[in-house]
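With one protein chain withheld, the remaining protein chains of the complex are depicted in position.
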Amino acid sequence: MMRRDAVIIGAGPAGMSAAIAMAEAGLKPTVIDENAQTGGQIYRQRPSTRNHRAAPSHNGVVADRGADLRRRFDAVSDRIELLCNRQVWGIFESNRLAVTAPHRWQMIEAEHLLLAPGAYEYVPPFPGWTLPGVLTPGAAQIMTKTQAVLPGQRVLVAGTGPFLLVVAAALHEAGVNVLGVVEAVSRAELLRCGWRLFADLGLLREGGGYLRKLRRAGIPIYDGRIIVGASGDGEVSHVKFAACDRSWRPKKNRSQVIEVDTLCVGYGFVPRTELAQLAGCQLRWSNELGGWIPLIDAGQQTTVRGVWAAGDGAGVAGALVAQEEGTLAGLAMARQLGAIDDDCFEARRRPVVRRLARLRRFRAALDSLSRIRVGLDELCTDETIVCRCEELTQTEIDKGIDAGNNDLRSLKVATRLGMGPCQGRMCAPAMARHLAWRTGQAMDQSTPLQVRPPIVPLTLGDLAEPVSMDLPVQEQMLRETIA
Amino acid sequence: MTINHSEITSSARRVLIHVDGKPIEAWEGQTVAAALWSAGRRQLRRTSRFEQPRGLFCGMGVCFDCLMQINGRPNVQACRIEVEDAMDVRTQQGPGTWGEAS
Partner (left out) sequence: MKPSHDVIVVGGGVFGSAVAFELAKRSVRVLLIDQSLPGRATSASAGGLWPVGEVVGLGCGIIYHAAQRDGPYEVSVPDVLPQVFRDFLVESNRLFPSVAQELQDVSAVDVEYAPGGGLIFLMYTLQDQAIVDAVARTLPDKGILELLTPDEVFELEPSITRNVIGGARLAEEHQVNPMLLAEAFKRAAVAKGATLRHGTQVSRLQRCGDRIEGVLVDEEFLAAPMTVNAAGAWAASLAATAGIELPIEPVRGQVVLTETLPQVLGTCVSTVNCYLMQKSHGEVLIGSTTERVGFDVSVTEQAISTLCAGAAKAVPMLRDANIKRVWAGLRPGTPDELPILGPVEGIEGIVNAAGGFRTGIVASALVARVIAQHIIGEEPAFNIDPFLASRFVAQAA
């Protein structure tokens, strides 16, 4: 088995920052990522190996930040072992990682392990959400930015959060007819709590930039409105949205229908906690930070010694926070490994903590705006599919709950909720909330579904192969990323 | 609906895949889902229970809704697998069928 001092899972903003901090401290961290290149979802690059030249920068500020981070990463890349196109399919005894390689897998034992897996989009069920043509804003962005395909001709972007503006602007620049942005939070509420803090960080400029871009393009922002349903024959063709109150409960008499060919819908992000759960970390519920997140201390260490967490996977707070958290974790691990002494640790840590405190103030305001509200849970009809994989309807789940299954695990066993290939990633966050609301339990009393390996698709044949011990240390991919 | 950025497409190699027997052109490096979307094909499978059409949803390998039958193997995530010359891609009906690649 390979042994490593420090393994970082995820090469997004958090993972990259941690790797930089550790490499600068003289260590040689190992970074594992499932994609061909570093950057994660937010700083995703167009594939460089496929004769595509650099992408036109659709979203300047974010792209610049990504380029800056990548430059710093590349500067120390000779002290980073980067394993791209690899996925961790299991964690055993908290620090032994089962890592895929093409048609085989191997074990890596990590003395220190940083989990920086990021987040995925939250889309609670509503009538028509399974229709082809309904997709997440992130999917639309990947399609536009890395696949060079327009997600549609007449596209409505809906949900909540600043990411909607980013995606709408990118789609517009790529030539899509963006019909509008439907934002559940009302302008009044946004003005009340948001703008001052935006301004505080200069982020007003960034957010305002997107808004101005959309306004110049004549793209309407439908604020204080929520998607109540999508319909179409085989594909989405119509979307209905309605004005909603502060709980996001739609006012049925104030709705409108528009014709679309594509609906991008997402209500923020859900932290990916599979790895933390496999490592045995204790989780806690945070509605503001996207759901269940690993419980961490001030140095980003989880409840399992030697296992650390940073970035959106440890609580959704965006790329800026992720970078600072990654740096913090990297410094803490470097100190634990004896690469830096306490004075050096404190000196490097202080400015990070200061920046983080400022960022978190801003995020707190944003999070309170974007928090998921009860109206979203009331969109389903009895027949709405709530578990996309197993095709379970709201009624079937409610019958399961009413039969006494008042925790997710029992509900899963009783109804097959979350037993499909996505293993509950899509349905569990919304159904956990639904379960709590229906039974009157508090979310912090609930427990997430257990995570079972393998957490990535792996064939039986792959798993049957004897564990391979060797792994090329310097990946070709690394060279290509840097080039 | 491929974006006509000349800087993207001019130098990329073209690949021919077969979708339910019909040839579809794609660019090397594209995922199967993107190639199909680009060709106007957004229904990637039909579900087992209600036989409903499904397409790309999360786009990043999390939701498993874009499952297709590719080179004789069902349940392949079309958003994660890249096109290859002469790839046999089929709309998956329910759990799909095995070993029918041409």
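Just so it is clear, A and B label the chains in written order, and each chain counts residues from 1 on its own.
Here, contacts are C-beta pairs under 8 Å (C-beta built on N, C-alpha and C of every residue); 3 or more make two chains touch, one makes a residue touch a chain.
What you see is a predicted model; the values in this text were computed from it and never measured.
Only one residue in the set A:Gln153, A:Ser231, A:Gln256 or A:Thr459 touches the chain that does not appear here, and it is A:Thr459.
The chain not shown here is touched by just one of A:Glu111, A:Glu189 or A:Asp407, and that residue is A:Asp407. In the full complex, subunit B touches the hidden chain at residues 48, 73-75, 95-99. Residues of subunit A in touch with the missing chain: 90, 92-93, 96, 98, 107, 403-407, 409-410, 413-414, 416, 419-421, 423, 450, 452-454, 457-461, 463-467.
We adopt the following convention: only the chains that are shown with their structure count from here on.
Between subunit A and subunit B the centroid-to-centroid distance comes to 24 Å (mean Cα coordinates, whole Å). Across the complex, subunit B meets subunit A through its residues 1-3, 5, 7-9, 11-13, 27-31, 34-35, 37-38, 42-44, 47-50, 52-65, 67, 75, 77, 79.
Those residues of subunit A that touch subunit B in the shared complex are 34, 41, 46-47, 49-53, 55-56, 120-121, 123, 130-136, 138-140, 142-144, 147-153, 174-175, 234-235, 385, 388-391, 420-422, 425-426, 456-457.
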